[in-house]
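A single protein chain has been omitted; all remaining protein chains appear in their positions.
== chain A ==
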Amino acid sequence: MSVITETGLLAGRNLRRFAKSTQLVADSLLFPLILLFLMLLVFGELVDDASGGRYIDRLAPAIVLFSAAYGAVGTGLGFFTDLRGGIVDRFRAMNISRLSVLGGRIVSDLVRVLLVAAVTTGVAHAVGFRFTRGPLAALGFFAVVVLFAWIFLWLAVVVAMSAKSEQAVSGALSSPVTLLLFLSSGFVPVDQFAAWLRPVVRANPLSLATDALVGLSSGGEILRPTLFTVAWAVAATVISVPLAVRLYK
């Protein structure tokens, strides 16, 4: 009971901070939209012609996921600031559960990811992105986004607790996430990659989750990519969560 209340209070505090930093709100909301229109403009016709499909159906989910993963940089930096600023020490010296501080951070940032995802898909609607599989599938869409973000948020928390500087935090998070994007089938179809890279691209959680989101929005395979995304999330949980809890002590 008290863990849930404490987590809620701390998540509320983080969200309040987020809402107050106009710059951060603008960045988190605009960045995916700029990326969306840019990619559509540059590659839209090319990919539409090459794959015979509608690029936006794939692009919008890929960008939702990429911004969710990239949001982990903000999570890492935010938590690092809290650790260095002393406020986490204050929480630790208070008689509250150790899980609450970590939980509050994860919950608030999942809410932030959902907000960004909602805005991104909303705007993508204007350029042809549609949920065609009904309300339940749409809910599933956002559930997969949460699952995917979960992997990176815990990673961010672990990085924040192990890093020595802000630069180290953003370096350790942004490069892998960017690499993940380019080695995914989010922007470019799998068969456009060199043959030896294809297995990597297929196993990439960003590719898998994109497949799942495409299935849940415009239609396509759902079960297999969703299960693989779940597998990634479980693996990340088994590794990152105990590590985070141990580091926090």
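Convention: a residue touches a chain if its C-beta (ideal position, glycine included) is under 8 Å from a C-beta of that chain, and two chains touch if they have at least 3 such contacts; residues count from 1.
Just so it is clear, contacts and distances are computed from a predicted model.
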What is the protein name, per UniProt, of the chain that does not appear here: "Acetophenone carboxylase gamma subunit", "ATP-binding cassette domain-containing protein", "Cytochrome bc1 complex cytochrome c subunit" or "Nitrite reductase large subunit NirB"?
"ATP-binding cassette domain-containing protein"
Just to verify: which one of A:Ile4, A:Leu38 or A:Met94 makes contact with the chain not shown?
A:Met94
Residues on chain A that touch the omitted chain in the whole complex?
2, 5-6, 9-10, 13, 16-17, 20-21, 85-87, 89-96
